[in-house]
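Removed from the display is one protein chain of the complex; every other protein chain stays in position.
A and B are the chain letters, set down in written order, and residue numbers restart from 1 in every chain.
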């Protein structure tokens, strides 16, 4: 791996105060989230700057809303690596755009790993500030899922998570696992692993078996 | 009334530091706002989780934006009762969905009472922080009306308050009444009552007599 990429990853890690192994996962997650925003912008024929903005909104929008709600400094305001990560996602779509469909399973996996990590980051940050457990679960969900909602609002589509995927529910389930583990005295590392595993497992099962939440039928 | 409901209401009251009578009204208002979000989600065939999110955005979105603008702790972050209230709204639409149209007048009344109360809460909170009167009027309006705007953005529709209803204007009128009463030395209780009465009256009259603000005609 190139030196500048290592530096970039380490800078991300330093800001988050997370073990270095997390940083690589976070880079992959941010990249995968950004890719999903950039791809949709590309389908709408946005220009490359617009695609960059939508990619960033997708990748860092959830964490931004979380930090505003928690009343703490917004995480990316002192760390340029997220902007660079999203710019790389634009380049990736420009250069490898025609291979993206073939890579769909890979992106789904990266996106899911990102979701699991963002969920855990949101939960830990909220608990560390002394908020109640259910607020932490909600903030995990906001960190993981709100970016996709902002993306869909910006491209003027109905937010997909309200209809098609077990996405936010995977976050909530992972959040409950974390909070329960915390209650029974497990360490933060074990909780993070169990919770992440649950999010990944649930999302993969949901896609494989076409799980869907019941639709609230319009009787009117 | 069941004990857990009383507890829930009292917890809401404790957080808001409002007289207990207000708490019942606030629960009704929150519930009515959430119902409006859940019904529209149902018409869009969102799943139950999506409906819950949209219901919450409608019910607590306005207060959230107000608290972010005021730079204070967001009111629902330490009080789970709003989440539960919105979940009850989802259950209500699931179980009594087919009766909702017949209940339309009731929901209109509850929604209007909620609007009046949210407006007063926004005004009082802003004045208590030392902001000028006109900021308080604006924040009352944000508390009452911004949730509906967020709801309409999330379901990808044009915000209805920009076109069809004397909604925000009722808030502004109620706000002016409050601020004038404050100026002439009336107590907070009297101001709250007069202001709320004005909001309710104005909205009912607007619906009965089809009041509308003039449309800004597109001459271009």
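Following the convention adopted for this analysis, contacts are C-beta pairs under 8 Å (C-beta built on N, C-alpha and C of every residue); 3 or more make two chains touch, one makes a residue touch a chain.
Computed from a predicted structure; not experimentally measured.
In the complete assembly, the contact with the undisplayed chain comes from A:77, out of A:77, A:128 or A:205. Although one chain is not displayed, subunit B still touches it through residues 68-71, 131-132, 134-135, 138, 149, 153, 156-159, 161-163, 168-169, 212-220.
By the touch rule set out above, subunit A reaches the unshown chain at residues 38-39, 41-51, 53-54, 64, 68, 73-74, 77-78, 80, 83, 90, 93-94, 97-98, 100-101, 153-156.
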